[in-house]
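Omission of a single protein chain aside, the complex is shown with its protein chains in their original locations.
Chain naming follows the written order as A, B and C, and within any one chain the residues start at number 1.
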Amino acid sequence: MSNEKRIGVYVCHCGGNISDYVDVNKVVEEIKKEEPDAVIVKDLMFDCADASQSEMIDDIKKQKLDRVVVAACSPKLHETTFRNMAKRAGLNPFMLYHVDIREQASWAHENNRMGATLKALAHVRAGIAYVKSAEPLEKIKAETTRSVLIIGGGIAGLKAAIDLSAMDVNVVLIERSSKLGGHVAELGEIYPYYTAGSEIVKNLVDELSGRGNVAIFTNATVVSYSGYLGKFEVKVQRETSEITLQVGSIIVATGFDTYKPYTGEYGYEKVRGVITISELARVLSTAAGDGSAELIYDGRKVRQIAFIYCVGSRQKPPEDGGHANQYCSRYCCNAATSEALTVHRKFKDIKIYHFYRDMRTYGRNELMYESAGRSGSIFIRFDEDHPPLVAEEGNRCKITFWSSLIENQPVDMYVDLVVLITGMVPSHNEELNRALSLPVGVDGFYKEVHPKLRPVETNVTGILICGTSQAPRDVRETLSSASAAAAKAASFVLKRELELDPFVAFVDPGLCEAHQECIKECPYGAIELIEESGKKMAHVNSAKCKGCGACVAVCPTGAMQLKGYTNAEIKSMIGGLAR
Amino acid sequence: MSNVNFEPKILVFSTNMISDPGIDLAGMSHIDYPPSTRILRLPCSSMVRPEFIIYAFESGFDAVFIAADGGDCPYLSDCSERTARNVQRAVDMMKEKGIDQSRLRMAGICSVCSDAFANGVKNLYDIVKGLGPVNGSKNA
Amino acid sequence: MVDDVKALGAINIDACFNCGTCTAVCPLSSGSSSFPRRMITYAQIGVKEKILESPDLWLCNYCGECTKSCPRQADPAETMMALRRYATIEYSPPGVSFISKMIYKSKAFALSFLIIFSIIPLILMLSLHGSINSTSIMLFSFFPEHYIDIIGVTLGIIIFGIMLFGLAKMYFMTRKGVTKSNTGPVRILKWIVEFFQTIFKEVLAQERLDQCEMKGWRQRLSSEWFIHMTIFWGFTGLLVTTVLGFLLPTAISVPLANGIYIPITEPIRLLGTLSGLFLIYGASMAIINRVNKSRVYSSYSYFTDWALLIFLLLAGLTGYLLEMAYYLNSPLITYALLTVHLTVVFDLFAVAPFTKFAHAFYRPLAIWLSRSHNYI
Partner (left out) sequence: MPEEEYDALVIGAGVAGMEAAIDLGDMGFKVMLVEKEPTIGGKMLLLSKVFPTLDCASCISGTKTSTVSHHQNIRLLTYSNVDEIEKSKSGFRARIIEKPRYVDASLCTSCGDCEDACPIIVPNEFDFGLRGRKAIYIPFDTAVPKSAVLDLDNCIYCMQCERTCPADAIDFLQVPKVHTVNVKAIILAVGFKLFQAEKKKDYRYGEYRNVVNSMQMERIVSPTRPYNAVVRPSDGKEPQNIGYVLCTGSRDKTVGNPRCSQVCCMYSMKQAQLIMGSLPAADITLYYMDIRAYGKGFEEFYRQSRDMGVKFVRGKVAKVEQKVNTDLTVYYEDTEGSGGMKKADHDLLVLSVGLLPNTDIVKAFNGIKVELDEVGWIKVRDEGKSSVLTSADGVFAAGCTTGPKDIPDSVLEAGAAASQCAAYIIKKMGSPIEQ
């Protein structure tokens, strides 16, 4: 590489927006004076104007410029413009640096022209310092395998499989139990569309069957994985044999477990006639009723039912800092009102007393809440500190409650059945979590990188989460999140080749002393320890690296650096800014 | 020893997606802050090496302001904690070199936190103005 | 209990989600009363004592503000009405409470009840009537006054007994719901003061009703307050007329028995005439409102509400027709009308303790209780 650098510097007037407060001529003159490598230093009325861009392209070509600094407005507005210009001129776009002398200089310091000018000058110097040590960068290309592993054969897994297969992506779906459909398969009618859970599962399975690009393995679990986005290698245990799968991305859809009340919680397992909503759902899914039938449960004719909400959800944080399910399980208010409607529709003259804390029948489900009320349900609000008591008395369940709506005066009530509206808890997947190093949040559900920016992604790029493994959801929301995960996975594997940003970490082998701080710091597991010609050192997997630079900061020797922001580049910029 | 003519030079580390837009907004809103600040943008504030900070002081900056991402960072949700750990190491190094630790400041600046940025920088400016130039403090 | 109340007309009570809007818009609500939301909650949950132990139910005068603003269209005003029906049933003596229950719940029963209570006086009159003088009107020789007196007084005693029982039950139940904090003469004095306040302000001037609508005079004439005032004063006036006639035989009975014409200027007759006008105006306006459903309170009408108004109107109208026939000197028509008139009045009294009419005695007591107990 020749030492001679040919730099072009273009300082923008922005039609006065810069030049009114920044002495552009002075900047140009100073740079000309102090920077011999700056072959061209120009001021332009509008750097971004087409004519100016043509002028720059001409300069780059004719003057054989190999680095360019544009000093203009914020890079957020025009960095892409100028980088594209560089590309058109045949210059590596990353050999161009865009410095801000408008938002961060002229506009910020209108009352101090000298200060603004000096600041602009310093920023231009930093730009020059940067391009001097800059190296051309190319987007990283990574081949991907056009197949996706889906873990979990509940409705989320099934839906993701359907979507991906429809997008021409090969799918391997594994389920640890012997049958597909998960919890939903066991449910009766599901709000808000009154189709049986088993029916929904059947439709999904039917849609999936006969597709050539889907393989389904039941009784299968993940043993381990290696690789990275686009090229994962996953070992799967199937009954007796172990198989190895090559996939481009992994979707985790392992679902939830239902909360099991402890013995004695609202009389559970102690008082006859206390059951959970899942047990009621099972009873209802098999019971035929046309509105005149009688409900018999456990040999007892049921006339009055009490629903107790928020069992296992919205628990108070214990004083001693122990565990509690503080989250709301989201689906239960809706599911309970829906089950109540089913009861009212199938059986005659049954009163249901709903002991609730807040009715969370959000959105359209509010209508279901109202119609439950109009069909024979009565809603009684209770306070966190005054939960109802359940006891056995005679052949019935006695409920003593304190409703906050009537000043918490105790009232006794007798019912034939008590249904505990139990929430969702994260399913036990310790082995899987370990195998895939899946991040678990404080609530025990899988944690996404960011609920709004990257809602289905985990810290391991390419491993996605969806459905109720991530948070409590109802069927409709689960299907949506599964589709969203499918979309994300498709965007990883649909193109044979992935284009990734070039700003990734790299190791200077000469400096690395294998302190491994970077490995601990990396949130994406992108760094590993390798041995090269007898020397242990860190190695960055650029397909996993997101380019945050966290590793750079902790490296004791300065071996770990970020492309486009190398230590030399940053230091030279600091030097430029300080002058 | 504070000098009326002394203009403390402040280096600001900002981040491409979050705090740099916030600093831009301060300019767009014509909010006044000391022009002797210089801004250097990085992908994420957790990348700021303590060494960069020391290097800044050695290069002639009188103060360093880290405009961190806060919880909005597109890379890491805990980038503030990571940045804070690095800042702590920088503080230790500054102690060794006899640089007053109040010359280093870190604050979460979001993409519209123009006021927070301007106030933070002004405040740092005033403190450092009282302390005097960085090489001067070594002698004190 | 909620099903009972629904059967009594609170058809939308189930829609209530306890937001409290009704209480907050209620012109009668104060910081401590439980209009009407808590009543509804009690009814939903089935805490019937709480409802019967509170005089608040009777303070409501169905202005309809709550129903207009209810976000779930649960119609709290109608629920309050239904709860009053419920309380009427509950306060009645054990042996007869089924009557009001059946009257409210079954139109057939209500109808047969009315028919029976119309046939009884008709039979009585047909079998007991005296000489029919077809040339000049000898009203009380057609139907001797002492029969009317005997029947009237008997019916009065029965009604009064039922009423007293209800009032006593209400009094003792509501006293249970009150916490005492002041005793002694101050309280007694307050009770007395409030008693007169209740009588004059609330009963005679119907002050509470007036709070709901306060607009120009034209509107006031058709306001609920005015309609109710005319019905109240008309009815009371006629009652007083009757009692005076009973107490002062020389003014009415003697001339009527002997065919002596009573001039219109005669005070008692004048009172009766004016009262009748009031009653007819009030009852017909109320009926018109109900037909037009022009106000919230008149948008739903229960069978018994119609019956009461129709009977009031009939009582007034037959009275006037009677007067007219009397004036035109057509004896036979006069006798026939008297028969009808007395039957109507008999009916009106007979159903009084079991229908909406009951508010005439429960309401003043409730007002007095709430006034005096607010003080305690």
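By definition in this document, a residue touches a chain if its C-beta (ideal position, glycine included) is under 8 Å from a C-beta of that chain, and two chains touch if they have at least 3 such contacts.
This structure is a prediction, so every number in the text was calculated from the model and none was measured.
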{"item": "Chains on display which the left-out chain touches in the complete complex", "value": "A, B, C"}
{"item": "Hidden-chain contact residue, picked from the options A:112, A:195, A:224 or A:375", "value": "A:195"}
{"item": "Among A:495, A:520 or A:535, the residue in touch with the chain that has been omitted", "value": "A:495"}
{"item": "Per the touch definition above, residue among A:366, A:392, A:431 or A:508 touching the missing chain", "value": "A:366"}
{"item": "Residue of A:112, A:375 or A:480 touching the missing chain in the full complex", "value": "A:480"}
{"item": "Touch criterion as defined above, residue of A:17, A:92, A:433 or A:516 at the omitted chain", "value": "A:17"}
{"item": "Hidden partner interface residues of chain C, rising order", "value": "17-26, 29-35, 37-38, 68-73"}
{"item": "Touch residues of chain B, complete complex, unshown partner", "value": "17-18, 21, 25, 28-29, 70-72, 74, 110-116"}
{"item": "Positions on chain A where the hidden chain makes contact", "value": "14-17, 45-46, 48-50, 73, 76-77, 80, 159, 163, 166-168, 192-193, 195, 199-200, 203, 313-314, 317, 326-328, 330, 333, 358-367, 370, 381, 383, 404-405, 407, 443, 445, 450-453, 455-456, 470-472, 475-477, 479-488, 490-491, 494-496"}
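Basically, only the chains that are shown with their structure count from here on.
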{"item": "Category of the chain touch graph - line, ring, star, complete, other", "value": "line"}
{"item": "Centroid comparison with chain B (C-alpha atoms), farthest chain", "value": "C"}
{"item": "Whole-Å separation of chain centres (CA-atom averages), chain B against chain C", "value": "83"}
{"item": "Centre distance in Å when chain A and chain B are each reduced to the mean of their C-alpha atoms", "value": "31"}
{"item": "Separation of mean Cα positions, chain C and chain A [Å, integer]", "value": "68"}
{"item": "Touching two or more other chains - residue numbers and ranges from chain B", "value": "none"}
{"item": "Parts of chain A lying in touch with chain C, wherever the complex brings them together", "value": "359, 369-370, 373-381, 403, 405-406, 411, 413"}
{"item": "Contact footprint of chain B on chain A as seen in their complex", "value": "74-76, 100, 102-112, 114-116, 118-119, 122-123, 126, 449-450, 453, 503, 521, 523, 546-550, 552-555, 558, 562, 565, 567, 570-571, 573-575, 577-579"}
{"item": "In the complex, chain C residues that touch chain A", "value": "2, 14-18, 38, 41-42, 44-47, 50, 72"}
